[in-house]
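A single protein chain has been omitted; all remaining protein chains appear in their positions.
And then chain A:
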């Protein structure tokens, strides 16, 4: 498999020489995410063939996998040992790969309780724009030698280089789960979610939509029973609950259907209900709010005013071009972004413009 890397090195060198660019492609399940790549000359760099789990030791709570490893395969391997990636990364399709998950940096419903993908990153091996193979971080839980480049790479949409391999912390699967439903309006739901968040309750996910709040509890059976007595609510059947959380994680829920653009607002959990037009769905205890609407200008202003930011998560290319996908950066941060891009990919070979124009 290492001959693939030689081939890629040659292609990177070629692209750098002629000022061309390469679009990195794993399973293609997250092509919808980010800006359409810029530049006529972008060649496809297919990396799905570089696959396989390199190392997995359940007692070390660490797995290392190559970039093209199907996420389904990784999940199955971990499940055999009673473990998993607790941040519930969305697959967005059966072809999803480890590299795509890492590059997109997205986390699922459990993020509010256990942290994001980047919190589980221990190390990464990178092929940079000069064709060098570089390793950062490692396979251990604590590591402060050198800058934390592997976490920087998580969510960088492949713009800093081709990630060959990642090492992730894994955890045991929850012993038991239970989902509860409450009829409650948006403002009240946000207030309750934040109050509950300050108590040692085993809440592992939350979703509010159309006057219904759904909570998921995870942990020891005894703790779930105690929490249920405390919280009340109506219990959802196990099968139905699993389907519900899966449909949020994978955005197959009816809320996400149809052609209207999908906006993702990342806000302080305590931000009040946003007076924005369009249906809304609230996750992560109030910190992630989805909106189906078109007026990007007002959404961006509202998100910034609330202390967060907005992403045009799903939309056609024309709208993305008009609105931009990600919230604009302050001038000093934009300068740092450009400098970092240059530090890792001086010729601008990788995923040009996927995150911001000119990056």
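Rule of thumb we're sticking to: a residue touches a chain if its C-beta (ideal position, glycine included) is under 8 Å from a C-beta of that chain, and two chains touch if they have at least 3 such contacts; residues count from 1.
In this text, contacts and distances are computed from a predicted model.
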Exercise for the section: Assign the chain not included in the display its UniProt protein name, restricting the answer to "ABC transporter permease subunit", "tRNA synthetase class II core domain-containing protein", "FAD-binding protein" or "NADH-quinone oxidoreductase subunit M". Expected result: "FAD-binding protein"
Exercise for the section: Check each of A:179, A:274 or A:288 against the chain that is not shown and name the one that touches it. Expected result: A:288
Handout entry: Among A:65, A:149, A:241 or A:315, residue touching the chain not depicted
Key = A:149
Completion exercise
Sole touch to the unshown chain from A:19, A:52, A:94 or A:172: residue A:172
Handout entry: Options A:97, A:311 or A:347, residue touching the unrepresented chain
Key = A:311
Problem - Residue ranges of chain A at the interface with the undisplayed chain - result: 57-62, 82, 105, 111-112, 115-116, 118-119, 128, 132-136, 138-149, 151-152, 154-156, 160, 171-173, 194-195, 197-202, 219-220, 222-223, 225-227, 266-270, 284, 287-288, 307-309, 311, 326-330, 332-333, 336-337, 339-340, 342-344, 355-356
